[in-house]
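Here is the structure we will look at, set down as structure tokens.
One protein chain is absent from this view; the other protein chains keep their places.
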Amino acid sequence: MTSVCEPLVRVQAGDFDLATEARRLSDGRRDVGAIVSFTGLCRDEDGRLEALELEHYPGMAEAEIGRIADEAAQRWPLSGLTVIHRFGRIAPGENIVLVVAASAHRRAAFEAADFLMDYLKSRAPFWKKEHAAGETGAGWVEAKDRDQEDMKRWER
Amino acid sequence: MTSVCEPLVRVQAGDFDLATEARRLSDGRRDVGAIVSFTGLCRDEDGRLEALELEHYPGMAEAEIGRIADEAAQRWPLSGLTVIHRFGRIAPGENIVLVVAASAHRRAAFEAADFLMDYLKSRAPFWKKEHAAGETGAGWVEAKDRDQEDMKRWER
Amino acid sequence: MKLIYFAWVRERIGLPEETVDLPADVKTVADLLNWLKERGENYETALERPEVIRVAINQEHADHAAPLPANGEIALFPPMTGG
Partner (left out) sequence: MKLIYFAWVRERIGLPEETVDLPADVKTVADLLNWLKERGENYETALERPEVIRVAINQEHADHAAPLPANGEIALFPPMTGG
């Protein structure tokens, strides 16, 4: 693949559809050998969580995800790349984030999707607030050292 | 996660549906935080290929994929794992193989799906024959050294 | 200069955004954080651990040593937890 793909980035309140997004990267093409998707969902944390509220920085969220996606498209020979991140109130079992990477070869698709998620976690301007079940109130999720370490795997 | 998930393995001539298989691992659950899917598709190799014919060893194909999937379920804390591999004639743009891994955490889902694909490539008893476009006949795809190396990444 | 706050920085300061006139000696992000902390207890509480405060200048990540632009928008927020 000589040309660099143009990633599709969306930041939205509404849900997304994995099948639609995967099809968009393969329909009518005969050069795609591998599609890797990552779907991040809201967990209830063993019943502790009633909902997540995702705050974001409008404008910068799209721009920063776009920068990360462009870097992935430069680093791996992708035929397509889609990133969708939701904001607002999200209940357990609902979707939060989707990355779909398509390539002729499986390693490129896997690595690009993995890289995207590690960078999104630590660089995309979103903040999760947990609304606890019952009367116990709400609290901001703290960033994990592990997420910083995951991102460092890709430095070069 | 204390219990080990029971992988779903299918070897079939017909197509599969990514959305259906992803939903099967998340519907009605509130403990799944990450779903990674890998879809392998038939490429036309720059127009050279008219179709692939996938021969398999019935019985052993299911058994061997089952062994690989069980190993993944032992190594990573998965809440669900599905592997579907098609056989028979497959045209460019069509699906060949699907792996879907679900977990509370993203690294487990990514690594399990990646591991599955590396092992399937080199251990599952399937053989690809390429039917060339035009009059140039058919030939068996040769195994790549790279696939062996990919599998070795997971040794421990 | 337009300042924008997110997550618990926003909650602790009590404002989503504001426009301020900065003294001439406030030249870097670090200077800005120090200057803001003098503006009241809410700022003091929000910025008490400046090392955890992340900054974006005109919607791009910047570090605390970065010079402030002549104009534009500076965002202050906690470490991100999206994805």
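Going in written order, the chains are labelled A, B and C, and every chain counts its residues from 1.
Assume contacts are C-beta pairs under 8 Å (C-beta built on N, C-alpha and C of every residue); 3 or more make two chains touch, one makes a residue touch a chain.
Everything numeric in this text was worked out from a predicted model, so none of it was measured.
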Displayed chains contacted by the hidden chain, counting the whole assembly: B
Candidates B:4, B:19, B:49 or B:63 - the one touching the absent chain: B:63
Residues from subunit B at the interface with the omitted partner, ascending: 40, 54-57, 59-60, 63-64, 85, 96-97, 117, 120-129, 140-143, 147
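Rule of thumb we're sticking to: only the chains that are shown with their structure count from here on.
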Averaged-CA centre spacing for the pair subunit B and subunit A, given as whole angstrom: 22
Centre-to-centre distance between subunit C and subunit B (centres being mean Cα positions), rounded to whole Å: 48
For subunit A paired with subunit C, centre-to-centre distance based on mean C-alpha positions, whole Å: 26
Residue list for subunit B, restricted to those that touch at least two other chains: 106
Multi-chain contact residues (two or more partners), subunit C: 83
